[in-house]
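This part shows chain A:
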Amino acid sequence: MSMIEFHDVQKYYGDFHALKNINLTVEAGETVVLIGPSGSGKSTLIRTINGLEPIQKGQLIVNGYDLADKKTDPNKIRKNVGMVFQHFNLYANKTVLENIMLAPKIVLKRPDDENREFAMKLLDKVGLANKADSYPRQLSGGQQQRIAIARSLAMKPKCLLFDEPTSALDPEMIDDVLNVMKDIARDSDMTMLVVTHEMGFAREVGDRVIFMADGEILEDDSKETFFDGQPSNERARQFLSKIIVHK
Partner candidate 1 sequence: ALSKRDVLQADKESNTITWGVKADTKLFGLMNVKTNQVEGFEIDLAKAMTKEILGKNGKAIFVPVTSQTRVPLLRNGNIDAIMATMTITPDRAKQVDFTRSYFNAGQAILVKKGSPIKSVKDLDKSGSVVLGVTGSNSVENIAKYAPKARVLQLSDYAQALTALKSGQGQALTTDNGILYGMSVENPGYTVVGGSFTKEPYGIAVNKGQDKFRHRLNKALTTLEKNGTYNRILKKWFGNVQGFNYEEMKR
Partner candidate 2 sequence: MIHIFATQWPLLLEGLGRTLLCSIIALFFSLIIGSLFAIFEIMPNKIMRVIGNIYVEVFRNIPLLVITMFFFVVIPLYVTKINGFTAGTIGLTIYTSAFIAETVRSGIQSVDPGQMEGAMSNGLTFWQSMRYVVLPQAFKIVIPPLGNQFINLVKNSSVLAFVAGFDLMYQGNMIANNTLQTMPTFFVVGILYLVITMPLSYYMRYLEKKLA
């Protein structure tokens, strides 16, 4: 079964046509990297998958539920689809451990003991077991982002969405976050859709690279085609050269 299916999806903000006739299928277990210039609709696209933005036309089936259907409760989807944001969006009023334990406790009614144990295991996995009782603001950006990933994993999702997870980080911090993400990507069960300009990550663990501009998908290539064979689309080539030049 495919995890995510877009069929002729159209999305408007008021009059503004933000997603134009999107067709895209992501299979379970795939890792897909989404790139494109600012304002091209990358964030919009992955936010629709989580029901954070409604779509106006077409069909969008996530984990078997049709999001275009008004009767679908987006919460059903969110239980299985986690999201990691550019600015982490950790709960500012809760400690690290509370951040991770909140949703499993309230939504899944996971027993406290089990919940805590699993949370600590995740903290260990992201290398921050010693920060369990800190508040988000006491942590560096890189640490916060790893906590945000752990928070998503606590719901044992089938699919994770990432929206520029490293672009707000100090250059030094980026590595640690990417390493955690690579670990997850290598776990063959997890479906991942990642908006990022870290081409190293795409090269290493991506299965496909998708290029968007102006609300459209202009390229949808296997990693090999994209990096070795050069993208066929002129704008995609141009973009790729620009984001690599000054590094």
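With respect to how the candidates were assembled, all candidates are chains of the complex that A comes from, given by their letters.
Please note the rule applied: a residue touches a chain if its C-beta (ideal position, glycine included) is under 8 Å from a C-beta of that chain, and two chains touch if they have at least 3 such contacts; residues count from 1.
Since we're looking at a predicted model, the values are computed, not measured.
Set chain A beside the options 1 or 2, and in this complex the one it touches turns out to be 2. Chain A makes touch with candidate 2 in their complex at residues 50, 52, 74-75, 78-79, 81-83, 85, 87-94, 102-103, 106-108, 148, 151-152, 155, 161.
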